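One protein chain is absent from this view; the other protein chains keep their places.
Up next, subunit A:
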Amino acid sequence: MEKIEVEEMLACDAPNDMKQEEGFVGNLKYGVVGILFGIVFVKAEIVSWFRIQEMFRLQSFHMYGVIGSAIVVGMLSIWLIKRFRIKTIAGDEVVFHPKKFNSGQIYGGLLFGLGWAITGACPGPLFAQIGSGFVVVLVTLLSAIAGTWVYGYFRPRLP
C-alpha cells in the first residue's frame, strides 16, 4: 500500500491537477506559454553553454540574477495565490505539492550538475537549443531520454 503512495507521489513531479479534461485546444495554451518561455531562454542567453561556464566559474552575475529573480517572483506569486486564495481560471483551488526529501535528491542532483556543466543545458534549454538551430543537441536530448529510462529501469535498486 505504501509503495503505491510513493509511486503516486513521484508521478507528480510536475503534475496536472486540473479536474476537467482539457482537450487539444485547451492544451494549446501551454504551448503558447512554452513559446514565450523558449524566446526568453534564447534572448537572455540562458541556453548558452558559455553562460553556464561563466556561472560555474563565478565570472558573471547574469545566471545568478536570472535564477535568483525568477525565484523571488515565483515566491511572491505563490505567496499571493495562497494569501488571497486566488483560484484558477476554471475556478478551482490551486494545488501545491510538498516535496518529500529522499537521498536521490542529493545523488541525482550531483549527477545532473555534472551533466549541466558539460551540456550547458538543463532539460528546458535543451529544447530551446535544438529549436534555435543546434540540431546536434537532438542527440543530447535522446541521450537524456535514455538516461531517464535507465533510471526508471534501475529505480527499485537505487537509493
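Convention: contacts are C-beta pairs under 8 Å (C-beta built on N, C-alpha and C of every residue); 3 or more make two chains touch, one makes a residue touch a chain; residues count from 1.
Methods note: contacts and distances are computed from a predicted model.
When the unshown chain is looked up in UniProt, the name that turns up among "YeeE/YedE family protein", "Extracellular solute-binding protein", "Menaquinol:cytochrome c reductase cytochrome b subunit" or "Autoinducer 2 import system permease protein LsrD" is "YeeE/YedE family protein".
Considering the complete assembly, subunit A touches the hidden chain via residues 7, 10-18, 22, 26-57, 59-75, 77-78, 80-81, 86, 88-90, 92, 94-102, 104-124, 126-137, 139-153, 155-156, 158.
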